[in-house]
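All protein chains of the complex are present and in place, except for one that has been dropped.
Moving on to chain A:
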């Protein structure tokens, strides 16, 4: 059974998430602050941590740092849209993904599933990715769309591979810049151009992307493997 540690101090939100996650078949433990969360993470070894950034006791980023010191557990940050900077900092500190408040339960569930899939793929790296018409063979470095081979430059391939290995999860600008240009401080204008090129090659309608979604201000997200 998958254990989820929910770190939140909003009774209203806990009252919703606890029973609904339970009904989905997850086992839920609730911590109402960062300090109890760290203690409980030691005890129950959760498979996923849902972390609200606005905690009463300690900064959410410190919780992430402390968790990362001992484990690779997927961390999904729950944040408000106005906490843009907080959210990016949380991702930089090692959070895996985020949902914006207010969210629909389906969105949160998809994030949880993607996080679990990714964390299990860390143990044995997948050899292929497939979502709709898009197929990637990581060993052969081969990308095809509905069976036809797509020619990608090495940089385009590296970016797509990084996105595919975290399929369903957000990948930050910083990480993509590090992969493509070897420096996470490179101009994100380059990144936009390359994402545009990728979309030209893999999307049916590049102006209405179905596979490669933009997370405004944060990064990009490739659709979950199907």
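The criterion applied here is as follows: contacts are C-beta pairs under 8 Å (C-beta built on N, C-alpha and C of every residue); 3 or more make two chains touch, one makes a residue touch a chain; residues count from 1.
Rule of thumb we're sticking to: contacts and distances are computed from a predicted model.
Taken from the listed names "Cytochrome c-type biogenesis protein CcmF", "histidine kinase", "ABC transporter permease subunit" or "3-isopropylmalate dehydratase small subunit", the protein name that UniProt assigns to the chain not shown is "histidine kinase". Per the touch definition above, the residue from A:40, A:66 or A:80 contacting the chain not shown is A:80. Contact with the chain not shown here comes from a single listed residue; of A:1, A:23 or A:69, that residue is A:23.
Considering the complete assembly, chain A touches the hidden chain via residues 9-13, 15-17, 19-20, 23-24, 54-56, 80-83, 101-106, 108-109.
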